[in-house]
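What follows is a single structure, written as structure tokens, with notes after it.
Here the complex is missing a single protein chain, while all its other protein chains stay put.
This part shows chain A:
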């Protein structure tokens, strides 16, 4: 889909989900400073933005190419195809702090997400957007805390308007996903070791991610992500 130079270590694909009008597109626009081009794929109704970042962990520096997929308004028609969820590694689930309905819909979105995502327990960051509109706020912190606790979701309040916490929300998700990947890598290395010692069949763990530049790793990212499809 994209033919950018492959000078990164990881390609991460995130989705933004939530009711129409909660500020998904504005939040993305804010995150990418409006500088990065947006690409619209009309056949599947996907609008996506890209950004490069560096993630430091366990003494290593990882160059990340982040792709954030946004709906193109078809959620107004309650029409999201499975293509939208395919290969997504993390989810930003957004509601509007000034709209009770958008908050109540979060449980439906979580249901949808669990049905279509690669795993029953994917990495999700819950964002209460429009936190700058104090006067109009109708969803209390207690309400959100109860929900976030019930579903074990990290929660953050953002403002796509002022930019408050927007970067933090995305980076929180990057951290979660990277941690899962690193653990999966450990598992895979372990599994490889065990396969070689004929203890286990050749199993694949976690999101089928390829660490580029590593011996034996495939350089065809699109091919590797396609294999990950379990929709």
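The definition used in the following text is that a contact is a pair of C-beta atoms (placed from the backbone, for glycine too) under 8 Å apart; a residue touches a chain by one contact, two chains touch by 3 or more; residues count from 1.
Methods note: contacts and distances are computed from a predicted model.
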item: Missing subunit (named according to UniProt) among the choices "signal peptidase I", "NTF2-related export protein", "Glutamyl-tRNA(Gln) amidotransferase subunit A, mitochondrial" or "Ribosomal RNA-processing protein 43"; value: "NTF2-related export protein"
item: Per the touch definition above, residue among A:23, A:45 or A:90 touching the missing chain; value: A:45
item: Residue of A:83, A:104, A:133 or A:185 in touch with the missing chain, whole complex considered; value: A:83
item: Absent-chain interface as seen on chain A, which is shown; value: 1, 19-21, 40-47, 72-74, 76-79, 81-83, 231
